[in-house]
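One structure is given here, and the rest of the page talks about it.
The complex appears here without one of its protein chains, the remainder shown in place.
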Amino acid sequence: MKQFTCVQDIGDLKSALAEAFEIKKNRFKFVELGRNKTLMMIFFNSSLRTRLSTQKAATNLGMNVIVLDINQGAWKLETERGVIMDGDKPEHLLEAIPVMGCYCDIIGIRSFARFESKEFDYQETILNQFIQYSGKPVFSMEAATRHPLQSFADLITIEEYKKTPRPKVVLTWAPHPRPLPQAVPNSFAEWMNATDYDFLITHPEGYELDPQFVDNAKVEYDQMKAFEGADFIYAKSWAAYTGDNYGRVLSTDRNWTVSKRQMDVTNNAFFMHCLPVRRNMIVTDDVIESPQSIVIPEAANREISATVVLKRMLEQIP
Amino acid sequence: MKQFTCVQDIGDLKSALAEAFEIKKNRFKFVELGRNKTLMMIFFNSSLRTRLSTQKAATNLGMNVIVLDINQGAWKLETERGVIMDGDKPEHLLEAIPVMGCYCDIIGIRSFARFESKEFDYQETILNQFIQYSGKPVFSMEAATRHPLQSFADLITIEEYKKTPRPKVVLTWAPHPRPLPQAVPNSFAEWMNATDYDFLITHPEGYELDPQFVDNAKVEYDQMKAFEGADFIYAKSWAAYTGDNYGRVLSTDRNWTVSKRQMDVTNNAFFMHCLPVRRNMIVTDDVIESPQSIVIPEAANREISATVVLKRMLEQIP
Partner (left out) sequence: MKQFTCVQDIGDLKSALAEAFEIKKNRFKFVELGRNKTLMMIFFNSSLRTRLSTQKAATNLGMNVIVLDINQGAWKLETERGVIMDGDKPEHLLEAIPVMGCYCDIIGIRSFARFESKEFDYQETILNQFIQYSGKPVFSMEAATRHPLQSFADLITIEEYKKTPRPKVVLTWAPHPRPLPQAVPNSFAEWMNATDYDFLITHPEGYELDPQFVDNAKVEYDQMKAFEGADFIYAKSWAAYTGDNYGRVLSTDRNWTVSKRQMDVTNNAFFMHCLPVRRNMIVTDDVIESPQSIVIPEAANREISATVVLKRMLEQIP
């Protein structure tokens, strides 16, 4: 695997899951694979879970890790040719990125949507610059439009907890005081669409996601109806995607907060969220503290998904 | 050992010291013990000596280390139930802390007294949250009320330099321009009280420490009298503890600065301080530069005390 940015990059999901469960049984099984190999983790945005779980994953494989925190504002690379660089951009991407590639074997990048330009965000400009110019395998540690390590961990978790071969999985929007990127819901939809689960998305009008991610998923504007008979509830807030509303908060309606009222119409569904989660905005205390809440095992699986991805990349290094 | 926050946690001091000296002879003797084990060091306050010595200790044991610097102001975890989290607290401790525990085997926490509330500080709120919710062994890298890795290093140092079985050890307050937490003197008193040394505390009136730490120690307000015949002088500044003066500087009287005048009445005592030290406030140049000053070997023993603590925690991990 030369890059990991979306569900297509992981290939056959059954094989990927088999590898995940093999690693979960013995997470140091491949500790010799990364010997004398270096992972460089580059953060344009701050990180807690992703940083810790990915660093742990590299450790599982015996890799060395270099962490680079780049203040997003400070990372002003010139990208054009012909510009007289006498301003605030000290370096051109054509020099900066290949040099970083010199000192490592695999690169992880975190770079969020900035909500300044939908085109800039959805073209994944920064992630793609590293793929194109670093000369090394690159994986996303959450980019502008997707968070594939999270989605892969979500898939592993559902496989562990599901009680029927084709569970009903519902992605529900929930309110939040700030506008959040669509990376997690986009990515979750993309991965769920790649399974044979019964997958449905519910959100208020105006919160439609990019059609390329919604794909064949059912969309239901009535949250209560969406929840009926669900086996898994996956809650997440996101800012509007469509039209001029890109990056805006259109609603903070707490009727959409996941509570006992909605959970009662499910098939005793498990509750999932990628964390951090704002209680009583996204979900009530009693739901997230209930035995059906699997947010902690879900977070723990981040280590497993990252280990699989790094393992596959290491296997392809000559 | 499941937690290390105070002298009681280390158990029998003689065994602990024997282990310390065994490690000091060959600090890589147990380098296989930490293989594939990860230490997470979480800093709510900045650190130089503690960070370096603890990281080195983990290395001695072959562990992997993840360092997490959390700006104290930025760490706003919701702790209550029922709160609608639409403000500045993005996460609830019941999610945040268990997740950190997922990605490591042992957790070290540094969290100082804030001097905003004596109750909050002396309940060790943050340290105890990690002990209660992380699911992993937790040790203090200086908490609000104690600094046990320092005190254990102090004890090792005294054992190395003492010339009599029961030396006279004097903890003396000294002036400092800023209000400093009581963690170091509290902790030193607690550890000295656990030995059979002749232990005495001296400070100006108003600087009384919490009685639970003073315990049976003698308190002498006349510094010159306290120093008579002492074998070890342990200097430290601290802010007032008692009553409404909690966290205040009551005196910067440089008559309390440790100088030749006071050292001359001791039994050619060794001079100790946990560092950093302000010269000519805490101690004069000539005293700290004299052959009797053992502040550098004392600091070097921080690596040894941390190695013992980590070793004991590793031995208990299944």
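Labels for the chains are A and B, by order of writing; each one numbers its residues from 1.
In the analysis below, contacts are C-beta pairs under 8 Å (C-beta built on N, C-alpha and C of every residue); 3 or more make two chains touch, one makes a residue touch a chain.
Fair warning: this is a prediction, and the values are worked out from it, not measured in the lab.
Touching the chain that is not shown, out of A:92, A:118 or A:162: A:92 (per the contact rule at the top).
Among B:11, B:177 or B:243, the one in contact with the hidden chain is B:177. Contact with the omitted chain, checked across B:1, B:68 or B:277, is made by B:277.
Summarising the interface, chain B meets the missing chain with residues 28, 31, 48-49, 52-53, 55-56, 59-60, 177, 252, 254, 275-281, 285, 288-289, 295-296, 299-300, 303.
Not every partner is drawn; the one left out touches chain A at residues 36, 38, 40, 64, 66, 68, 78, 81-87, 90-92, 94-96, 98-100, 102-104.
Rule of thumb we're sticking to: only the chains that are shown with their structure count from here on.
When chain A is laid over chain B using CA atoms, the rotation angle comes to 120 degrees (nearest 5). We define each chain's centre as the mean of its Cα atoms; on that basis chain A and chain B are separated by 40 Å.
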